[in-house]
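Here is the structure we will look at.
Excluded from the complex is one protein chain; the other protein chains are retained at their positions.
By written order: A, B and C. Residues from 1 in each chain.
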Amino acid sequence: MDFTITKNEEAFRLELRSWLEENLPPGWLDGNKELPKEKEAYSQFLRDWQRKLYEGGWAAIAWPKEYGGRDATLMEEIIYHQEMVRIDAPPLINYIGIHMVGPTLIQSGTEEQKEKHIQKILTGEEVWCQGYSEPNAGSDLAAIQTNAVKEGDKWIINGQKVWTSFGQFADKCFLLARTSYDREKKHRGITAFLLDMHQPGVETKPIIQMDGKQEFNEVYLTDAIASDADIVGEVDKGWRVMIALMLHERTGIGAELFTLEKRFNDLVEMAKEHEVNGQPLLKDSFIRQKMAGLYARVRGSLLNYYRNLTITLKQGHPGAESSIDKLVVSELTKEMAAFAMSIQGHQGVLWKEDALIDTRWQENFLASFGQTIGGGTSEVQRNTIGERLLGLPKDLGR
Amino acid sequence: MDFTITKNEEAFRLELRSWLEENLPPGWLDGNKELPKEKEAYSQFLRDWQRKLYEGGWAAIAWPKEYGGRDATLMEEIIYHQEMVRIDAPPLINYIGIHMVGPTLIQSGTEEQKEKHIQKILTGEEVWCQGYSEPNAGSDLAAIQTNAVKEGDKWIINGQKVWTSFGQFADKCFLLARTSYDREKKHRGITAFLLDMHQPGVETKPIIQMDGKQEFNEVYLTDAIASDADIVGEVDKGWRVMIALMLHERTGIGAELFTLEKRFNDLVEMAKEHEVNGQPLLKDSFIRQKMAGLYARVRGSLLNYYRNLTITLKQGHPGAESSIDKLVVSELTKEMAAFAMSIQGHQGVLWKEDALIDTRWQENFLASFGQTIGGGTSEVQRNTIGERLLGLPKDLGR
Amino acid sequence: MDFALSEEQEMFRGYLRKYLDDAGQTKLAREYSKGKTNELKATLQGLSELGATGINIPEVYGGLELGTLDLVPVFEEMGRALLPGCYLETMGFAVPLIKKYGTKAQKEKYLPEIAAGTRSITLGVIEPKRDFSPYGIQCFAGKEGDDLVLTGTKTLVPDGDLADTYLLLVRTDEGDGQTGLSFVFVDHQDGAQLQLQKCIDESKHLVELSFDEIKIPNERLLGEEGQGWTILEDGLLYLNAALSSMMVGGMEKVVDMATEYAKIREQFGQPIGRFQAIKHRIVDMKLELETARSLSYYANWALESEEQEREATIYSARSFATNAFIEVASHNIQIHGGIGFSEEIDCHLFLKRARYYESYLGSVNYYNEQIASGLGW
Partner (left out) sequence: MDFALSEEQEMFRGYLRKYLDDAGQTKLAREYSKGKTNELKATLQGLSELGATGINIPEVYGGLELGTLDLVPVFEEMGRALLPGCYLETMGFAVPLIKKYGTKAQKEKYLPEIAAGTRSITLGVIEPKRDFSPYGIQCFAGKEGDDLVLTGTKTLVPDGDLADTYLLLVRTDEGDGQTGLSFVFVDHQDGAQLQLQKCIDESKHLVELSFDEIKIPNERLLGEEGQGWTILEDGLLYLNAALSSMMVGGMEKVVDMATEYAKIREQFGQPIGRFQAIKHRIVDMKLELETARSLSYYANWALESEEQEREATIYSARSFATNAFIEVASHNIQIHGGIGFSEEIDCHLFLKRARYYESYLGSVNYYNEQIASGLGW
């Protein structure tokens, strides 16, 4: 057991930290972290930030050097996430391009695909989204119905995708479509396409969330077109490509855990500062007890993550343990956000500029309901853990 | 809505109460509620009590007058349970005879069966048990394998039953055995027998429970014998007889709820009297909060019961709501017993004559684990409620 | 023993359900959250014509002179529809207090208009950044001849933009303890400044009311001067019995939604209600609902009874229903999956309402403590 950070790792942290201090958007370090409200301006702001990361060599640290990355170690990736969360850096608009599509193309794309996309993913010229879920294919992703039919040298794609994040900004979509149908094994017959979003057959429509935000989209595909050159891997073998793609996002959950930790620390500060009946919340014995319990669980979930990371480091690839991290961080985030609401008492229902303390608690609370659904519901995670990690039998019908 | 008790009901209560005061075993009212430890003496003590109830006309109040009952109303049955719990009356050794087998025979037994058993059930001469569960048929009761084969004019029965309560005392057993096999519908082909326990082919062996008690038995059937005259209903139609039999036990859950209420009140007293750090437990704010929550839930579960009873009164028969009562009372009993353990602190692990306060809290705690398993596990209850009350689809494979 | 609403009460519920179905159920709340109130006002007037606003008002003041139990179907159905407005505060707080503490003049002024549906009364207790406790009340009503001069601010006044009258808890005497507090009626016309406040529950309008030396006549005092906190505690019995019913109505709708969705939504070739993770959770939601309902029925019955444990009974209903409503509303979102997280489906409206009520005039801990002290612990 060894929790020390090597000198190289520490140097990496300091290098990144000082680069961030110099290059974050103006005013960011002083607390002015407002992003533009209007869609175009928002997109431009984040593309600029992505470009800046690229220019500083910080856009895709895990990529091989030859493709513009840094060949970062797993630990450096962790440090990267920690620093980004610490400074509350602007979101990465090309998260999907950098963390998923890029590595997939580097590993198994054609030379043509690499040449066409890799550099643009890095610079943010090509912002990517993923086209997976459909109205009737949520937890049961293999049930997708969007189909691609070969006509001449083109594939004609029709169908509807939902919950497409970044869809409203994206230039390209990593799309799963059905190219044949196997009654028994629905996940066969799915093909992965690199789809151009800027074409007449593609239309996006934002989904308004329960927290008022619009982070997801419906994507309507009406005779959208792709070519053979846009297929990743083989026709009908897209499921495997998608699984490999998800495994490339090997440290994403870390960022969520560090965010959880940061929020917990913020919650402690809030409970120290906010008073009820002339006494800071944190002096109330109920709140102390509950917060001590949360401390243990937040700490435990981070430690689980480090332990799973150790397994990944040793065996060279992540295992089903990542479902544990996902399940724990999302459920705990939800519970903590609910608690942060409760302790503000009735005045805690005030919202936005009228909020009692800080509207982010309310925002986190509402947003937290998405976390136990998106990226695989908690129910799906439990099945995965039960079946893959514990070897329990599969559900009937699945 | 009307919670008043009619004059007749009040008179019934007072009549029972004064009868009890005169007829309870000597010393009972003064708190000497120890039952004999030794099996034979225990059995005799309870058979004597059963006989006394019979002589007083209190053995089977819900039975028709012509069979020795009182034609008691549902409300009178409730009052009966309340009074028995209030005074902590000795257990009814022939509970199964009185509440289940007797009413079933009265309703659908042959004249011969009635003549043979009814009177003896009342007096306690015939103590009954039920032979349902088997090692491989627990929640899946229809999977029973004990089989009965007709040879000449006799049925030869072989197999093993488990979790047979009162089996160690019983003279008779209401037994389910397989007489034919339907691959698709396992609950077909089961027949209900009235089996004599006093024969060479029947052997009982007590099961030692985790709380050290021996309330259940394994029953081994080796060429046990019954006759056609011992069959209730028709051959292969025993499942239906068993369901009808269970519906006869229409108020049994009431006794459990009244016991829960009584224990809660005892818990309040304990928390008032027992001090930690010089202060009664009940003055500790955690304990107050938790107890207030328990108060609400105990109260709520009783009120649920009364509401379900109102439905039963109106529609003339109990519905699937009784699964709600069963689920709630068993889970709540378990939680409350665990809480009673916790608040005693480390000294609460002392046991029997060394117990800090009263060993019954520890006993209740251990026994409570049987309540969410016996009589249909909580999981089975949830399925019943989900499927029968809410109309949700059945599990695959069931 | 008859632990059920009467046939008449159930029939009345049927009318209300039908009427609110026709009005679009939660559609009114959704429009209200956008500031549209035309249809809402017409619906409220219609409910009044159905008798909803006269139930607990004596006949002599134009009411139906029925019991508090007769209000239960209305609260439940309103809760189910998340119907905006201050019916809860008017019928579940102001009316019983006016009947008990009001002067003849006050009764004559307020009760007939309430019964007719032309006046609604909301409640101003909490003040900005102050707690729900006697010390939190600093709004001051000083005497000036036959008048009271009111200065201060009330916050989180529910649906204050729809109300015609505000029943305010103010300080009529120096000090900051429990004594010296009084209730006063302030009418909309008296000149309070209204400022809408944003609420996490968009279909609930909250208002900040500011008073800058507003003069009102002395006879606007409700009950004895200085007895405000005691009157509040009395009123909270009524309010919380009513609120429990309102939450039960919301919970019922939530459990219905989850059940129906689990029957029709298919994944892996099965209705999701076949999976025990979903099925058993819905069953647990149903248990929460039925327990809350039993407690709330009994609480409303206890209001007019001499039930020994009256306070504990009513506050158990409040405390249990509060947690249960949050719980079932949260599960409902998860069961709906992605669509449950969208604005389009009603799931979130119920969650937000559940959170809105969580600490309304007292937190769950507060009411648990009231149960404990009510039982003499």
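The criterion applied here is as follows: a residue touches a chain if its C-beta (ideal position, glycine included) is under 8 Å from a C-beta of that chain, and two chains touch if they have at least 3 such contacts.
All values derive from a computational prediction rather than experimental measurement.
Peer 1: May I ask which residue of A:Val85, A:Ile144, A:Leu245 or A:Ile324 touches the chain that does not appear here?
Peer 2: Checking each option in A:Val85, A:Ile144, A:Leu245 or A:Ile324, the one touching the absent chain turns out to be A:Ile324.
Peer 1: May I ask which residue of B:Trp128, B:Trp163, B:Phe193 or B:Trp239 touches the chain that does not appear here?
Peer 2: Hidden-chain contact among the options goes to B:Trp163.
Peer 1: In the full complex, which residues of chain A touch the absent chain?
Peer 2: Contacting residues on chain A, toward the hidden partner: 1-3, 5, 75, 78, 268, 272, 282, 285, 288-289, 291-293, 295-297, 299-301, 303-304, 306-307, 309-311, 313-314, 324, 327-328, 379, 382-383, 385-387, 389-396.
Peer 1: Considering the entire assembly, which residues of chain C contact the chain that has been omitted?
Peer 2: 275-277, 280
Peer 1: To test your reading of the contact rule: which positions on chain B touch the chain that is missing from view?
Peer 2: On the side of chain B, residues 133, 136, 138-140, 143, 162-163, 207-210, 212, 276-277, 286, 338, 341-342, 345-356, 362, 365-366, 369-370, 372-374, 377-379, 382, 395, 397-398 touch the unshown chain.
One rule holds in what follows: only the chains that are shown with their structure count from here on.
Peer 1: Centroid from C-alpha atoms only, then distance chain A to chain B, rounded to Å. What do you get?
Peer 2: 54
Peer 1: Distance from the CA centroid of chain B to that of chain C, rounded to the nearest Å?
Peer 2: Distance between chain centres: 43 Å.
Peer 1: Mind pulling the residue numbers of chain B that touch at least two other chains?
Peer 2: Counting only residues that touch two or more other chains, chain B contributes 285, 289, 395-396.
Peer 1: Quick check: what residues of chain C touch more than one other chain, meaning two or more?
Peer 2: 270, 274, 365
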